[in-house]
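This is the structure I want to talk about, given as structure tokens.
Removed from the display is one protein chain of the complex; every other protein chain stays in position.
This part shows chain A:
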Amino acid sequence: MSFVFLIFLPLLAALFVPLLFKKVGKIHTGWFVLIVPVVLFSYYVSLLPTTIHGGNLVSEFQWIPSLDIAFIAYIDGLSLLFTLLITGIGALVVLYSIFYLDKHREQLHNFYVYLLMFMTAMLGIVQSDHLITLYLFWELTSISSFLLIGYWYTRDRSRFGALKSMMITVFGGLMMLGGFVLLSIMGGTYSIRELIPQATELVSHDFFLWALVLVLFGAFTKSAQFPFYIWLPDAMEAPTPVSAYLHSATMVKAGLYLVARLTPIFAISGTWMWLVTGVGLFTMFWGSFFALKQKDLKGILAFSTVSQLGLIMSLLGTSAAGYHIDNIAETTFKYAGFAAIFHLINHAVFKGSLFMIAGIVDHETGTRDIRKLGGLMSLMPISFTVAVIGAFSMAGLPPFGGFLSKEMFLTAMLSLTEFDLFSMDVWGILFPVVAWLGSIFTFIYSFYFVFHTFAGEHKPDQLPKPAHEAPIGMLVSPVFLALLVVVIFFIPNLIGDWLVKPAVLAMQPFLYSSPEDIKVHVEAWHGFKLEFFMTLGIFAIGFLMFWTLRKWQKSYDLFPDAISLNALYDNMMFLSDTGANRFSRIYMTGFIRSYLVYMFSFVVFIVLGTLFLTDAFAINFTNLAPIGFYEVVILIALVGSTFTILFSKSRLTGIIALGAVGYSVALFFVIFRAPDLALTQLVIETISVALFLLAFYHLPQISRKEERMRFRFGNALVAIGVGTTMTLVALSSLSQKAMPSISEFYKETVYKEAGGGNIVNVILVDYRGFDTLFEIAVLGIAGIGIITMIKLRLTKKEDQHENK
């Protein structure tokens, strides 16, 4: 079965959504949409047996064969894991959204079209083997995410958040495209599968570091890493199902997927390891630290997502260390990749449920402000239970999945201190310390989220609506996810064997040949090791700090908003907008004079520069004809009348002098033996002088001042420059004539072939009649143009004037 087409199934279904919404109004459109992820999920589950043993499946669909662009769906452990997350959580989110969004008040057709579009894009990202189609789907997630964040487009904050996320993720996406193109140039192929075996040659290529950094830009912006995380908190203006789906479980993991997928190519480089681990870990700390500042439930969750993504990112970076150690089976680095993927699953599950709970709280109380909430425990017992499970898993408490991944995370970070490459032995100690601090804050904000919402005293007077438990349909998805959180704790090795190990195999194909080689056994209890004491420390200090939270939370307000990253973004946007405006206003003066100065200066600059660079100056007087006396006289007349135009006081003098110039040119035509030209020149000159006089007569009285042209040094400089340039060009081209003229042919054949005596006229109408045809056309257009300009006056005022 060519399952590549399944990627497009949601998009295809999206075509019918508006129809269903408009025609079948009685049934909530979401029920029809729900079929899509459920079908996809059940199909992809059937592929599991293939990947469990390290197998993979490929399905191709040619798109532009001549450019070697194809949709290639490549399913191995890593893609299948993501695919199952996307479709599985997608199904749950759609189910949740059916109860969350009202079918009468909301524009459901928009919502589900965007959501299905997004599903296609995500499936495309995780299954694409071709870099260009991967980029295509990548941008489609940016666009559909933009549409979903701005779903309530009448709100200012929604539009702002949508634009911000679009700007940042598309910026990263474009950078990533650059990285992809460099990769394909280096490797000679767009296929990731074919690039991976070349990894050892690629690393020595000049472009390697560029490609690495550019690709990481894409991954970091999408996965909300420092300093690009700022779009994620603003994306919380989206409907909660969207936040749960895109901004916790799927889209923000696209960057993680990319890092994991390209690890075999880039992990050889120390830069990769430092960047991914360092940025990830710093993001983890930063996100968890600032999560406590938030007053909005979804704001806390957004920062916690940032932090958890950083955690996974740092683990992915640490797993790269495995490439530099010979006997991976003996070292603790084998945990890093496993931990990354394992936590990725965990996070998708618990964060999805937490977002849904935040949505439920919002839906049933009317506010998400944590200062107004409290004491909901007895009113919303099921939501409370789910929230506790999710938050405790996030904090890393047993018996929830998060505990296991936290232990592995600490193990991996501790192992970095033993790593002795890339000056890790000096700085490595920082990693576990930062990780530990981040974990403490994670613990505090998890408790903050649950207990400040559900515990404490109930404040019904501050709530817009009386709080009560959510309808059962809304609770199905979070309860199911919460169950999964618990289940993962008890069967971690089953999850490990089925999902994680095949994914790790895809990440580290050089180290393992089959999933069975990855000898990681997850245990909830592994003795009194350092990480155990670190966990105890996290619990103890975290609990103490949570207890005293009210006392020190105020200190967050000490951080000035003016030097935050958001302020930086706002200022950058403001500057690029008004700054560009101001810059244009400097040179776009609106005066033709300025533009002419630019144009002529550039003509001088470019032409002289080219002549100089190519060393093309040449002045050679050997082949010139002798200068006659009469030519000198006419030249004097010509120059004299030209200067008269420049220095004339009245315009009329200028017009007459211009006529004199024209007649002198006609005289030149005479002495250079061009009778036809002389004839035409005389007639045309007379007519144009008459036209000038006509224009002169219609000048308004006020501007008829008899005034000499003002001297401007800049203008004079430009004019002299242009004159000198053109003289030099003419002299140089005359001195370096490359080929003889073709006019001999005309001379010989003008009578014999064309039957004419006047060679000029024969050229005009016979040899090169086409030019004449179009010059006639030009003349016709000019005539019609003049007539229309004179006759056609559309404004009323002028019309009246005409009728007088």
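Definition applied: a contact is a pair of C-beta atoms (placed from the backbone, for glycine too) under 8 Å apart; a residue touches a chain by one contact, two chains touch by 3 or more; residues count from 1.
Everything that follows uses one rule, which is that contacts and distances are computed from a predicted model.
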Per UniProt, and picking from "Protocatechuate 3,4-dioxygenase subunit alpha", "Na(+)/H(+) antiporter subunit F", "Glutamate synthase (NADPH), homotetrameric" or "Cyclohex-1-ene-1-carbonyl-CoA dehydrogenase", the hidden chain is "Na(+)/H(+) antiporter subunit F"
In the whole complex, not just what's shown, which of A:G25, A:G640 or A:G783 touches the removed chain? A:G640
Looking at A:T367, A:T653 or A:S735, which residue reaches the missing chain? A:T653
Given A:L694, A:M739 or A:L792, the one touching the chain that is not displayed: A:L694
Even though one chain is hidden, which residues of chain A still touch it in the full complex? 630, 633, 637, 640-641, 644, 652-653, 656-657, 659-660, 663, 666-667, 670-671, 673, 675, 678-679, 682-683, 686, 689-690, 693-694, 697
